[in-house]
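Quick one: the structure is below, questions incoming.
Of the protein chains in this complex, all but one are displayed in their positions.
So, chain A:
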Amino acid sequence: MNDYWTFLLDRYPDVLRAAGEHLTISGIAVALGCLAAVPLGAYISGDRPGWVRTTVFGIANVFQTIPSLALLAVLIPLFGIGLRPAVFALFLYSLLPILRNTFAGFRSVDAGILEAARGMGYSGWQRLWTIQLPLAFPYIMSGIRVTTVYVISWTTLATLIGAGGLGQLIFSGLGVNKEELIFTGAAAAIALALAADLVLGKIEKAFKGGVVS
């Protein structure tokens, strides 16, 4: 135990730097994922031809199944190494869960309410902003929360493409027989995931209070 403290005292700048990289990569990936998947999910939940939905979900599904190392190898000529390919790969992986939840959220809105709103002269945008979005919000938010936790754990793979992060501690620890490195990297990743979930939970509550009342 004493040894571990000495190790931490000695290495905490590295650990903090890795945690910072980790958060940056995960954060950008999830933010981009939301920007793309929430509007897309809302769009396909409306009255669209069947093939639109099938195609969108199909593509998101395919992204999800590409093995990570293969994807990263393909991305080198396009995005180089480091932060960009890591973020892009994680962005692709984040699409499906956000999309699916957003879609389910919008689908759950009672058609009768929308019909009534239309009757009262609400425009499409008004219905979206004042009725559909608030009602679908809990679903969307739970999708984002799940995705964030996933992405934070997947970000350990960023180290494969030279982007650093906590995976760097884990993989180098595995490579040089240093358990304290593996433990620190894994524990920090878990802590980050829990903290992110907590923060998002608070945001969800704050918003819900604001929107519903």
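What we mean here is this: contacts are C-beta pairs under 8 Å (C-beta built on N, C-alpha and C of every residue); 3 or more make two chains touch, one makes a residue touch a chain; residues count from 1.
Everything below uses one rule, namely that contacts and distances are computed from a predicted model.
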{"item": "Chain excluded from display, named as in UniProt, from \"Monovalent cation/H(+) antiporter subunit G\", \"Osmoprotectant ABC transporter substrate-binding protein\", \"Sulfite dehydrogenase\" or \"Adenosine 5'-phosphosulfate reductase\"", "value": "\"Osmoprotectant ABC transporter substrate-binding protein\""}
{"item": "Sole residue of A:G80, A:G124 or A:G201 that reaches the chain not shown, by the stated touch rule", "value": "A:G80"}
{"item": "Candidates A:G20, A:P39, A:G124 or A:G175 - the one touching the absent chain", "value": "A:G175"}
{"item": "Hidden partner interface residues of chain A, rising order", "value": "64-65, 67-69, 72-73, 76-77, 80-82, 93, 96-97, 150, 153-154, 156-157, 159-162, 164, 167-168, 170-178, 181-182, 186"}
